[in-house]
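Only a single protein chain was left out; the remaining protein chains are all shown in position.
Letters A and B name the chains as they come in the text, with residue numbers starting at 1 for each one.
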Amino acid sequence: MELHLFTFDLALVWLDLAGVFFFAVSGSLLAAKKQFDIIGSLLLASLVSLGGGVIRDIVINAGPPAAFTNPVYLVPPLLAAVLVYFLFSSIQRFTSLLTLFDAGGLALFCITGTLKALAAGLNPVAAILLGVTTAVGGGLLRDITANEIPTLFNARDLYALPAFTGAALTALLWNIGVFNGVTAGVIAAWVFAFRVVAWRWGWRVPLAVRGWHRAGVSPGADSRGRD
Amino acid sequence: MELHLFTFDLALVWLDLAGVFFFAVSGSLLAAKKQFDIIGSLLLASLVSLGGGVIRDIVINAGPPAAFTNPVYLVPPLLAAVLVYFLFSSIQRFTSLLTLFDAGGLALFCITGTLKALAAGLNPVAAILLGVTTAVGGGLLRDITANEIPTLFNARDLYALPAFTGAALTALLWNIGVFNGVTAGVIAAWVFAFRVVAWRWGWRVPLAVRGWHRAGVSPGADSRGRD
Partner (left out) sequence: MELHLFTFDLALVWLDLAGVFFFAVSGSLLAAKKQFDIIGSLLLASLVSLGGGVIRDIVINAGPPAAFTNPVYLVPPLLAAVLVYFLFSSIQRFTSLLTLFDAGGLALFCITGTLKALAAGLNPVAAILLGVTTAVGGGLLRDITANEIPTLFNARDLYALPAFTGAALTALLWNIGVFNGVTAGVIAAWVFAFRVVAWRWGWRVPLAVRGWHRAGVSPGADSRGRD
């Protein structure tokens, strides 16, 4: 690696903080949609934005998670709760906004999660797996806590696949030594675009069992059937 | 610190065990309300009462969590399941009782969680954060598992704020060197009273978005809307 470590570490923290902010806004938006109060908004923002990284740091097992030891990680959730409180009073389209911010967090976290795992000495397969876990973990916690169908498992949504391609590209470029600020930006843009376009155009992959019709898949019925 | 460490550690374990017991009773009461069986009651009591502390110990990252290595932590959940089994057969007001026991656990865990984090060398901000996490973590696990709206996010309830004031007071008094058994008792009483009074009188904080009416907030609708 020809990277200047100081600059690299700093850039990694900034990327990570940007991802934290995007996920935090998605948490506060869901809190607003669910009519939680301002404290609930702050807490859901914190859980979503810091949850994935805490899981990552616990798995890497290199001391207490950054979210707990570095107070700067508390700024994005605070900012997100305040922003949503003041700016979104007249907005109707929560779901679209939530998806966009969530896609931003997904795009950054699949990169930073993979990098942190590689830097901790995990093998590339483990690093990719941990990158995907970091990227989808916070959103999964958000949806479970707010009692929603997890976006991750929703058959109408491509969610994990973009994160997987981002984590795999990160590990690949890192290993062949061409991972840097520019390529990181390209990967993030790719993941963001992949996620948003797939969502907007309704791209889908096959159901879990071959030959089943999608006719029965409708919002509200697909994941809550109870036969 | 002028504390005698042996006495201090012992007192901390007792405080912690008392908190475990209160949360365990809240778990068994919810199990009874949900008509779980006696084993489900024991398991939910264990999850609620030990879950927050296990998360805390994993974050602190100082070896296996106390709940697993020290068998004495299994006594309170056992006791709670047995007590609820024999004593609560004629009781109607589960919700009130559950809230009181839960408030007792909250009051003790925000103190012991913060103390354990400080003793492990975390900075005060991290210690407060971990204290709040310990205090609200078990209850969050309880509500998610039992498929209830988490008390933590319920706009009709002040839940995290009392725990936050307790954790902050603990860190403050510890740092200025006046944390002891008496001040610990005062903090616990304050958190308990704050939580219970806020619940009883229906104190609220603003919603997540400025200017929204509360008219739409009604039990059952607030957190399960699906627009």
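What we mean here is this: contacts are C-beta pairs under 8 Å (C-beta built on N, C-alpha and C of every residue); 3 or more make two chains touch, one makes a residue touch a chain.
Keep in mind that this is a model prediction, so the values were computed, not measured.
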| item | value |
| --- | --- |
| Residue of A:97, A:129 or A:187 in touch with the missing chain, whole complex considered | A:129 |
| Full-complex contact with the absent chain, from A:83, A:100 or A:152 | A:152 |
| Residue of B:84, B:118 or B:191 touching the missing chain in the full complex | B:84 |
| In chain B, positions touching the absent partner | 28, 31-41, 43-44, 54, 58, 61, 63-65, 68-69, 71, 74, 81, 84-86, 88-89, 144-148, 220 |
| Absent chain, residues of chain A that touch it | 58-61, 122-123, 125-126, 129-130, 136, 140, 144, 147, 149-150, 152-155, 158, 160-161, 204-212, 216-217, 222-227 |
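In this text, only the chains that are shown with their structure count from here on.
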| item | value |
| --- | --- |
| Rotation in the CA alignment of chain A with chain B, degrees, nearest 5 | 120 |
| Chain A and chain B, separation of their C-alpha mean positions in angstrom | 28 |
